[in-house]
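See structure below.
Omission of a single protein chain aside, the complex is shown with its protein chains in their original locations.
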Amino acid sequence: MSYHTQLSRTEETETESTGSPFAPHTEADVEAMLRAVDAESVEELFDVPNSVRFDGEFGIEAASEREVVRSVVETLGRNESATEFLGRGHYDHYVPSLVDHLADRSEFLTSYTQYQPEITQGFLQALFEYQSLLVELTGLEVANCSMYDAATALGEVATLSRRARSVTGDRVLVPDALRDERRAVLENYVGGTALAVEEYPTAAGVVDPDDLEDALDDDVALVYVENPTTTGLIQDRLEAVGELLAADDVLFCLGSDPIALSLLRTPASIGADAVIGDASVLGLGTAYGTSLGLFACKEEYLRQVPGRLVGASRDESGRRAYTLTLQTREQHIRRERATSNICTNQAWVALRTAIHAAVLGPDGLLDLAKECHRLPEVLARELDAIEGVSAPVRDGYHFREFRATVEPDATELVSELYAEGFAVHAIDADTIQVCVTDANENRAAELVTAITEVLD
Amino acid sequence: MSYHTQLSRTEETETESTGSPFAPHTEADVEAMLRAVDAESVEELFDVPNSVRFDGEFGIEAASEREVVRSVVETLGRNESATEFLGRGHYDHYVPSLVDHLADRSEFLTSYTQYQPEITQGFLQALFEYQSLLVELTGLEVANCSMYDAATALGEVATLSRRARSVTGDRVLVPDALRDERRAVLENYVGGTALAVEEYPTAAGVVDPDDLEDALDDDVALVYVENPTTTGLIQDRLEAVGELLAADDVLFCLGSDPIALSLLRTPASIGADAVIGDASVLGLGTAYGTSLGLFACKEEYLRQVPGRLVGASRDESGRRAYTLTLQTREQHIRRERATSNICTNQAWVALRTAIHAAVLGPDGLLDLAKECHRLPEVLARELDAIEGVSAPVRDGYHFREFRATVEPDATELVSELYAEGFAVHAIDADTIQVCVTDANENRAAELVTAITEVLD
Amino acid sequence: GYEPLLSEKDRTTIDVEFEELPDELTRESLELPALSEPEVARHYTRLSQMNYGIDSGPYPLGSCTMKYNPKFTEDVAARSEAAVHPDRPEEAVQGTLQLYHELQEYLGRIGGMDAVTLQPPAGAAGEFTGILVAKAYHERNGDGERRSEVIVPSSAHGTNFASAAMAGYDVVELPGDDDGRVDLEALRSAVGEETAALMLTNPNTLGLFERDIEEIASVVHDAGGLLYYDGANLNALLGRARPGDMGFDIMHYNVHKTFATPHGGGGPGAGPIGVTEELEPFLPSPQVEARNGTYELVEPEHSIGKVHGAMGNWLVLLKTHAYIRRLGDAGLRDTSAKAVLNANYLASQIDLEIPFGPFHHEFVASAGERDAAEFAKRMLDYGVHPPTTKWPEIVPEALMTEPTEAESKTTLDQLAAAFNAVADEDEETIAAAPETTSARYIDQTSAARSPRLSWHALSDDA
Partner (left out) sequence: GYEPLLSEKDRTTIDVEFEELPDELTRESLELPALSEPEVARHYTRLSQMNYGIDSGPYPLGSCTMKYNPKFTEDVAARSEAAVHPDRPEEAVQGTLQLYHELQEYLGRIGGMDAVTLQPPAGAAGEFTGILVAKAYHERNGDGERRSEVIVPSSAHGTNFASAAMAGYDVVELPGDDDGRVDLEALRSAVGEETAALMLTNPNTLGLFERDIEEIASVVHDAGGLLYYDGANLNALLGRARPGDMGFDIMHYNVHKTFATPHGGGGPGAGPIGVTEELEPFLPSPQVEARNGTYELVEPEHSIGKVHGAMGNWLVLLKTHAYIRRLGDAGLRDTSAKAVLNANYLASQIDLEIPFGPFHHEFVASAGERDAAEFAKRMLDYGVHPPTTKWPEIVPEALMTEPTEAESKTTLDQLAAAFNAVADEDEETIAAAPETTSARYIDQTSAARSPRLSWHALSDDA
């Protein structure tokens, strides 16, 4: 009886595992291989001094595939089941089934970075198309083929501003409404430089060019503005911001996402130098963190771009072909002088985003973006009609979400809504924030009813 | 704006659909194509007399992918959630994830019957390997590459017995314990012939060669025996049955399945001429009917076999290649003189079965089969310890399932167990039947508790 | 591409020993490949790469309706709630029964039939079921003995002949008219007291609508026969004409053709049948009926019994339900519009003789002097799947071509280019094909002459 078939038995009978079910060796194989390397046992091959040899146990019990799946699913079942009306920078949209089926093809999923372009044309082309999507959406000339998430992309923009010769100064200005998490990541990314992060005042994230101007001085290297804001508002004075910043040697970075960019003013048209954000609003949605950092910028910063870039070239037969390019920016070539330390990025999520965008096409994207405006407008109006609720809190154009003041207590309301199967943000003692997209709009009416009943 | 992108919009905004989301035509395409065929409109192309033109509505509302998935899943949610301890010819076993991932590859799933072998070698080889698996399991020389299910395979064996020159007679003998459904299908398959279906007596499906001998006469064409029985028993006198039937010009057909065959006497060794059964116990399990008919027989019946056969050949370069073979048996060539009308069969389920068997390997298969004996033995013993339960009802060797008598009322017990989340068969007023495999054994202890409590 | 057999990678013999059962109940040994999960994963991944599916490119097999299979229907069918045991009592499976009932209703409306059974597990099984229903009907009318014939046009699918014969009928072949359609005179002389049914495909396998369908129905009905509709070509008529309205008494639906469920390399499919009110009592058991919001399994009064051991290919039916819901009325109508437009457009772009017309969903081109099978093999070298060949025989060296609604104009142009390129090539080139496929031309004759049907039958050097 062969060694590994003993293991396949554990699959079904759950006798104790004696090894890895994913190592294909038969006993005969092991013997032949040991003979070939002139060893008596596998242990002999470990050149590890006895003093640091580990002979303990991890105390992790092996389990059959069936048991593991069952157990993990049961544990996940401990999560409260709730329809999420949560947003604040992390958004869910319906992902077409085709995205899963195509992205899960093992030739994509189980491949590595495309160091051998001749046998990885498929992924390279998909990433080239992803870059092209972002170029179209931002109006900027360059997009890389992925960062980890919006927060780390913001960090990378900040360090880029440090390297770019056209930019001077040590101050990085971010909106006072920036999510704490993004700010915290940014602080760590600039921690190795002379840059310091400072806030500029906004009205719940909406920038007033005059207030921004007051915060500006010669020492500002980077100004970061989000559109839409984390509070769900569409910026209405970006052109003025762009003009203000164009005059200076300041890098103007806009935070956004591919759905918003399908409808809103292109970053290029308001003078942005770079765009970062969360691109996984297409293709993945919220997944407790798994995400995709969008990164695009003007061509003048090309040599300072962090991360992978895919470029078009030709193969020996003269046919178009794709390859990773400008690798001399990267850590495996430039080491401590690289533009970033990033190596493994989020290529597969970028593939999902590209497929989702391809399924939607330009009309589908635009219509989805329009729904992101309409749905919160409608829901806010309906909530506003409830006694004790005032929504939206601020006049303005909404995208996906809005804030509402509630009486008597926002925290209590949110907690009671959880019990009813709805998740909304509590912002402070009398403010909630509600996010509505195509992913949860089917339960919006029930949310209205639930809020009415709780406040009644 | 193109025509089909209007449709992709409906995907997200649920405005009314104006056509198929799976037809890729732009408006410009349609215009150019109409010009090419010299038509003003598509309607013009329909050569349908007005008198039979349909201008009504089906009254089926289009829905977005998201809506359809949500709605179907919600409706399925109306099924009571219960752990099934049901068997009686339909069995569940854990299907490894790899089976889904490989069988779902679109090159397999979206292909058709292998009429062009040069571009369908992959599926042909998989089916050849499936046939080989059945040949090994049955010990017979020939297996086809799929039937619909066990019941229709039984029907096909009966009509084969009619065509086989070595077989005479008009009586088809089946066990009195045969499932009604299988009997009913068999009746329909022989309805176009002179064959008549009759029962022979058994002890809850277990055949007694003496009783069978009493039922035999010169007019018997086919004797069908199941091992294990629908009641969960392993036949213990098959060799005598085989000897009995070998003397006559009777076709001896055994009903079984690939897991049972991994452990039990090979049909060939007890003199069976053919084997039918449900092969989807590997690869699929119970799915409210979706199944896979196993069909194998001795080489002497080769030219009478129903369904597709894959054979080995060579291509022009001399390399081994596979092809559908002996197609002159089939309906598309032989028409009314074909061995069967079957065309579309269950190829994809056969692929799943083959993959599942490959993942298990011989040891895994055998161990799974052993568990199918051990688990019901243990559970029967535990149930027998409950006051008011006597299990198993009959001495013998069990496979997957067993019967138990219960007091005071089996129907009531079964109904109360449903309320507790367990499904078991009620056989008659005081008998239940319980099936336990690797798929539900994790809840067997809870079933014991539930039965104890209900009967308490 | 070449991939060794599993058995060439490993063949392990294990002794079957099991102390808990007497030796005479168990087998002695078992010899199968013992491979690890990574090896199995690569084996089948490579096999898949040696296979052509709809997602690989166009697949214009006439009469097979190979169209795009939407992926979301797979997700729905993969839900664990869908895979229940067939012996569950009605009350424990209301969700499944509701969907089952809805699909019965949808198909009835689409075909213009009064009642539908979903039980037949494939199109041919649907034919067999339909003929059994006809037979039961005639028998119930005391007419069973006399009505011993089923009439089938010569251009019909082979399954029609075989299904009728399986049900015990004599098959009467009906020659076609010069215009490729039913010859009314021939029909009149074929029909009589012995006629149990006429089986008809409409549009027929040449893609032609049987314009005289009402007359045909009268002839058959007047003689006391029933009219059976072979649904293989229904994709041509969705929302334009319904078999029930044309006078058909029985029809089957090929859900894996018309309703885009995957063909799965040859199944599973599903072949529901629809019947008129008169024939409803003869349908297989059980039917699903809705009563006061709950769903029940009901045995029709004069049911023929069963044609499948459980409820048919339920997972396939579930995909069908989801597909029909996705499209709705407008989507179904548009499906036929584009299928017919595509066939006509493609025909217009091919430089081969294409007799008859006007075409609906398909057409049959003639390879002329060339061998149609060789012509098709050469098309493989152009990266497309060829049409169905050598059938129907009324067209010499037939290339029966059905592009379906799911192909774009660009793809149709590529297909036409492949047809035309081969049409321009010399015999030698064509005969040497295919050159670019994973296997070269395969010898089917010798495979049939000395059949080797399992790895046990291969010698070591084979």
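Letters A, B and C mark the chains as written, and numbering starts fresh at 1 in each.
By our rule, contacts are C-beta pairs under 8 Å (C-beta built on N, C-alpha and C of every residue); 3 or more make two chains touch, one makes a residue touch a chain.
The structure presented is a predicted model; accordingly, all values stated were derived computationally and were not measured.
Engineer: Quick one: which shown chains sit in contact with the chain that's not drawn?
Structural biologist: When the entire complex is considered, the left-out chain reaches A, B, C.
Engineer: Going by the contact rule already stated, which one of A:Q114, A:T202, A:T229 or A:Q304 would touch the omitted chain in the full complex?
Structural biologist: Considering all chains, including the one not shown, the answer is A:Q114.
Engineer: Based on the whole complex, identify which of A:E57, A:D395 or A:D456 touches the chain you can't see.
Structural biologist: Of the candidates A:E57, A:D395 or A:D456, A:E57 is in touch with the missing chain.
Engineer: Taking the full complex into account, what residues of subunit C touch the chain not shown?
Structural biologist: 9, 36-39, 41-42, 45-46, 49, 55-57, 68, 70-71, 406-408, 410
Engineer: What does the interface between subunit B and the hidden chain look like in terms of residue numbers?
Structural biologist: These residues touch the chain not displayed: 1-2, 4-5, 7-8, 21-24, 26, 96-98, 100-101, 106.
Note that only the chains that are shown with their structure count from here on.
Engineer: Could you please state the distance in Å, as a whole number, between where the Cα atoms of subunit B are centred and where those of subunit C are centred?
Structural biologist: The mean C-alpha positions of subunit B and subunit C differ by 19 Å.
Engineer: Could you state the distance in Å from the CA-based centre of subunit A to that of subunit B?
Structural biologist: 45
Engineer: Could you say which residues in subunit B touch two or more other chains, in rising order?
Structural biologist: Touching at least two other chains: 65, 69, 96, 101, 104-106, 359, 361-363, 370.
Engineer: When you check subunit C against every other chain, which residues touch at least two of them?
Structural biologist: Touching at least two other chains: 12, 14, 34-35, 37, 41, 45, 70, 72, 74-75.
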